[in-house]
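Omission of a single protein chain aside, the complex is shown with its protein chains in their original locations.
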Amino acid sequence: MANPSTLSSTAAAANAVSGKLEGPAGPKPRRPFKPSNIMIYGTLIIFSMYYLLPLYVMLVTSLKDMSEVRMGRTFSPPMDPTFKPWIKAWAEACTGINCDGLSRGFWNSVRILIPSVLISIAVASVSGYALSFWRFKGSEVFFNILIIGAFIPYQIMLYPIAIILRELGLFGSLGGLVMVHTIFGMPINTLLFRNYFASVPMELFKAARVDGAGFWQIFFQIMLPMSLPIFVVSMIIQVTGIWNDFLFGVVYTKPAIYPMTVQLNNIVNSVQGVKEYNVNMAATLLTGLVPLIIYFISGKLFVRGIAAGAVKG
Amino acid sequence: MAVTDHGQINSGRDFAKPPIRLFKNLSAKLASLPMIMTATVIFVGCSIWTIVHSFTNSRLLPKLNFVGLDQYERLWGSNRWIVSVENLMIFGICSLIFTLLISFTLAALLDRKIRFEDSFRTIFLYPFALSFIVTGLVWQWILNPEFGIQSVVRGLGWESFNFDPLYNPDIVIYGILIAGLWQGTGLIMCIMLAGLRGIDEDIWKAAKVDGIGTLKTYTHVIIPMMKPVFITALVLIASGIIKVYDLVVAQTSGGPGIASEVPAKYVYDSLFLRQNLGQGFAASTMMLCMVVVILIPYVYLQYGGKKDG
Amino acid sequence: VDLEVTHWWTSGGEAAAVAEFAKAFNEKTDHNWVDGAIAGGGGTARPIMISRILGGDPMGATQFNHGRQAEELVEAGLMLDLTDVAEAEGWRDIVHPVSLLDSCTIDDRIYCVPVNIHSWQWLWLSHKAFADAGVPVPSNWDEYAAAMPALEAAGKVPLAMGGQPWQSSGAFGVLTVALAGLDAWSAVSVDKDADVAAGPEYAKVFEAAAAAREYSKNTNVQDWNQATAMVITGDAGGQIMGDWAQGEFAVAEQVAGEDYTCLPGLGVNEVISTGGDAFYFPKQGDADIEAAQKELASLMLSKEVQVAFNLKKGSLPVRGDVDLTAANDCMKKGLEILASGAILPDGNQTLSPDTQGQIEDLMTEFWSSDMDPADAQATYAAIIADAD
Amino acid sequence: MTNDNVSVSIRNLDLAFGSIKVLKNLDLDIHKGEFLVLLGSSGCGKSTLLNCIAGLLEVSGGQIHINGKNVTWAEPSERGIGMVFQSYALYPQMTVKGNLSFGLKNARVAKDEIEKRVARAAEILQIEPLLDRKPGALSGGQRQRVAIGRALVRDVDVFLFDEPLSNLDAKLRTDLRVELKQLHEQLKNTMIYVTHDQIEAMTLADRIAIMKDGLIQQLDSPHGIYDKPVNKYVADFIGSPAMNFLEGNVDGGVFTAKDLKIDLKGYEFTPAGATGGPAWFGIRPEHVYIDKEQPVMFEVKAEIVEPMGADTLVWTHVCGSPFRIRLDGQAKTRMGDTLTIGFDPARASMFDKATEERL
Partner (left out) sequence: MTNDNVSVSIRNLDLAFGSIKVLKNLDLDIHKGEFLVLLGSSGCGKSTLLNCIAGLLEVSGGQIHINGKNVTWAEPSERGIGMVFQSYALYPQMTVKGNLSFGLKNARVAKDEIEKRVARAAEILQIEPLLDRKPGALSGGQRQRVAIGRALVRDVDVFLFDEPLSNLDAKLRTDLRVELKQLHEQLKNTMIYVTHDQIEAMTLADRIAIMKDGLIQQLDSPHGIYDKPVNKYVADFIGSPAMNFLEGNVDGGVFTAKDLKIDLKGYEFTPAGATGGPAWFGIRPEHVYIDKEQPVMFEVKAEIVEPMGADTLVWTHVCGSPFRIRLDGQAKTRMGDTLTIGFDPARASMFDKATEERL
């Protein structure tokens, strides 16, 4: 059998022990189309199609004009791509008598998103930190209640929370909405942070205690700087949840600060004659853009953070 | 020297007395206040409030006119509620099985040191970024028999092809399932992937030396080892299932007929459309019961007193 | 003063109608209309409105179907009392039929402004569809039912029926009035007589509905106006739908009598139910705002605004003394019937939302499944027996 | 009573986690400048005791005094202690300098004072070139030094070490052990050092406290513990390879095990020790010789021979019990050889069979 020429060392031949190299040597010859590889990539590609199909449909539909949409060829690319639906969705679509599309809600959404994400993550991270390192009697009980709370359908809470917000004088304000998002983001995020901090060695905490650092010092100077991955996960979950929220945004605020999803709902649900699918799709894509971008940017950190925060426990 | 002397040394100044318990680690307690308040006031408080009012005949506004179990009798006498619960069970079981199956398969495939892992992962994960409204809308469109898959396949010449899950009461819940899986499997896949990455490399090697095939290694060795991961995944899926509402509303509004009604929608409709708070609260109390039944084993498994302080 | 007005009028005709209110309010007063439209119908919008009122941050005015929906809010003292305006302007004299004002009246005080009259009792027929099927356009339900097989054979959907529950139960209500007769109807809907509901008149209705549902199977749309669109394009033979469908035909520039035909009371019993929309004004505790609210209230009932609004909306005005020469055939038919006094109260006025909801559940199930008419009737009777 | 010489004093210390009592009524006095090692098998409560001293665990009962002050309820940072952990617990995102100065900054020490102390600690530990690196960029030994430095800068009287060397490889461990010893010579602080490595304990300690199940079994100098263990547990625990034990009876100064009789001439019985009854006879493998004349001698067969470089270990059985003999590295014994072994009963230890206390 011929020796594969991959055998790089020629000096080896001179070696007394080695003798002649017969039979298989070096790496196994590779068959790029091994059945197992075809299986793996084949499955992945088929699933990818399932996952990508809707995105594709949204995209091509949003680039067609209504006459083409009506022809019903959902999956064919636009014959005559147009950005009109996007412009209409962004700036012209009507709700009631206001015809300024999604643009009005976009900045509201941003205004809601930023404080809500920041505050809810801040509260959850501090809670998770306290649960991991500063336990006190009953802290676990509260935590378990919190976790059960994650299962309660939001709708049940609408009335009682409206009453609580009224009593606090926060109803209809941005502050009230931030509070609601903080409350409903708390279970899952606290769980994530708690599990993450549980994987931080206790000794680190003890060392800081000996160094005279208190609750906040340890949190800000020791724990925060080392929790980037879990902050990313938490941020992604919160951004997604808050950005996509419709119910709280509309129930606990007023039109002046309605988020983008309210406009989206209005555009999608205000049927004027025929449904303008192309505009709906464009609006949908526009609305989903912010979380999508955040996903694409932070994909890798997300898995790392999940590994750190969700799997252990 | 006083090696064996047990006499009390009383020269200590401040630290001889235990401090008052309540004020120990005060900042920790203060910092946990939002969590405590959320847990007690919002989750416990509102749940009790809900349960109490489920025994009243409150209409538009909560009132304390107790009517005993009337609301529950009517609830379980209502065809729509029964259908809702049935749907939830079908949807829940299918969603649980398929989510676990698909997400584990994908995670396992991604874990096999493949190329373009990042791209594939992003593809599987991105739907999670979209809201249910969006998800429902797109799938409604794709599953629409006149524009969607059915028409395309028929266009290809297979005239008898029938695929209209959203318009067929018998299978509408599966149409919703398709969209639900599309949106939710990515996150679970990520969790599974993270779990797989946490498995000791040596286990794989040991299995290889033992001559155990890849598939069998997964089924007999790896999956049983990933119990905690599966529990986390289970809880996430279960909480999503119980709350499924937006998706149904966005895709079918419960239709055709009442074929795709779910309990959360029953609650919502009772509370806000029917203006029958008592009925809505009774339904949500039943949902709460389901949650508790699901959660008790989880809490027991996950938090049954662990980790040293 | 900025006055926020919430409503769920977002479809084409509806939005144009609301714009009339807004225009009038902005032009005729120093105040400013802030539009708070929420799409998705009352189901989406109502919880938002109610929780805002409960949350202590109410809007300046809000749409409700008048009837029993806001009863409790009024009883809880959350709504502005409009009695002084009403008395000053003599609403009792100008509102026609006066039953609409009664729905706004609780303990002799008036809390809302009715703005239009909507009637469910219409059948809309597509001339094109019948022409394609080669049958004449029917003039009543029985002829229509007889023509259905022909329509189906021509590849049309004989009866367009949207998938939303309120459409099923509404259509059923229309069939009841037409086929069971007014007496049976009022025995059940007003007096909640379960025996009548279980009786032979209603059995007839259920049979007819069961027959009709076979011919509506292929509709495959959810929204009512999509179903209407099928009638407009001639894909469907007809649709049972309220007078708001009129607006869609108008937007599509169709002409009554040429492109489509409207049959009040299905051409059998020419009556009109007088439901409609009303505006409520939540209490604000601020004198300036209250003044503005009252100005809006009186503006909404003023003649010009009534005309402008109802022409756009396709509904009938709530006062009999306005000039509607601009109205089309169908609307005129409606006005005539109204003037003749062949009117019924609307379901919203006679049944609680809860009972209506139960009926909707039943009807939507009935229309979308193979439910046996007798079973459906039994369930229906039980709901009526429980109604409050 | 004079406390001047006592640095850390522990009185009646109890500690329980829930219902599990980990430390039971423990008393311990540690002298100023002493190097005390807490030695014991895993889970015996060593770390727990150290954490109690540091104030990281709340005691269930008893008192802790440091330098004459009752610190039972003081915060860790108020106790005048420095602590070094097994995993070093360096703050990963701070530079070495940041790690060293963190505690001082917390205590609001003046800037230049911090500089000075960090510089001094860095000099002592020879980590000046590393000051600007992060812990991730350090080797195990260097991390270890930084961890010690963190205690050092705090200028405390008592240093606590919790198995600081056990994460390192054998070579580094030996080197750092010596450095630690030198550091102690230099600083003369009180040091309390937890380990389960007896070599560390023997080489470092002024005194060793051997713990078992939350109780101190013996507190003595390394020689004292090695030569005169107070009970069988300690005897077995200390020494590698472990002491050989023979089961039998002691009567009138003679130990009998099956067919073997050992005359205990030269063995010092403890004053309290009974001189009769069932007993264990223990002799260390390194006190058994093959080449010297000894008071007790008999023949065995070498079953396993383990050459360990400097020594050779021979395994055999005596009276049915495994028996180890440690020979010189040059010994050319082979498996199966018959050896004449001998030892001096004066260097043996006798333990009561029932109480396992030293006789």
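Descriptive notes on the structure:
Letters A, B, C and D name the chains as they come in the text, with residue numbers starting at 1 for each one.
Following the convention adopted for this analysis, a residue touches a chain if its C-beta (ideal position, glycine included) is under 8 Å from a C-beta of that chain, and two chains touch if they have at least 3 such contacts.
Being a predicted model, the structure only gives us computed values, none of them experimental.
Counting contacts over the entire complex, the absent chain touches A, B, D.
Only one residue from D:Ile238, D:Leu264, D:Ile283 or D:Ile325 touches the chain missing from this view: D:Ile238.
Taking the complete complex into account, D:Asp169 is the one of D:Asp112, D:Asp169 or D:Asp259 that touches the chain left out.
In the full complex, the hidden chain is touched by chain A at residues 6-9, 11-12, 15, 17-19, 21-28. For chain B, the residues in touch with the chain missing from this view are 200, 202-203, 205-206, 208-213, 216, 220-221, 224-225. Not every partner is drawn; the one left out touches chain D at residues 41-42, 169-171, 174, 177-178, 181-182, 185, 196-199, 202-204, 222-223, 226, 238-242, 284, 286, 304, 306-310, 313, 315, 326, 329.
Basically, only the chains that are shown with their structure count from here on.
Of all chains present, the one whose mean CA position sits nearest the global mean of protein CA atoms is B. Each chain gets one centre point, the mean of its Cα atoms, and the points for chain B and chain C are 39 Å apart. Of all residues in chain D, those that touch two or more other chains are 78. Chain B has residues 146, 268, 271, 308-309 in contact with two or more other chains.
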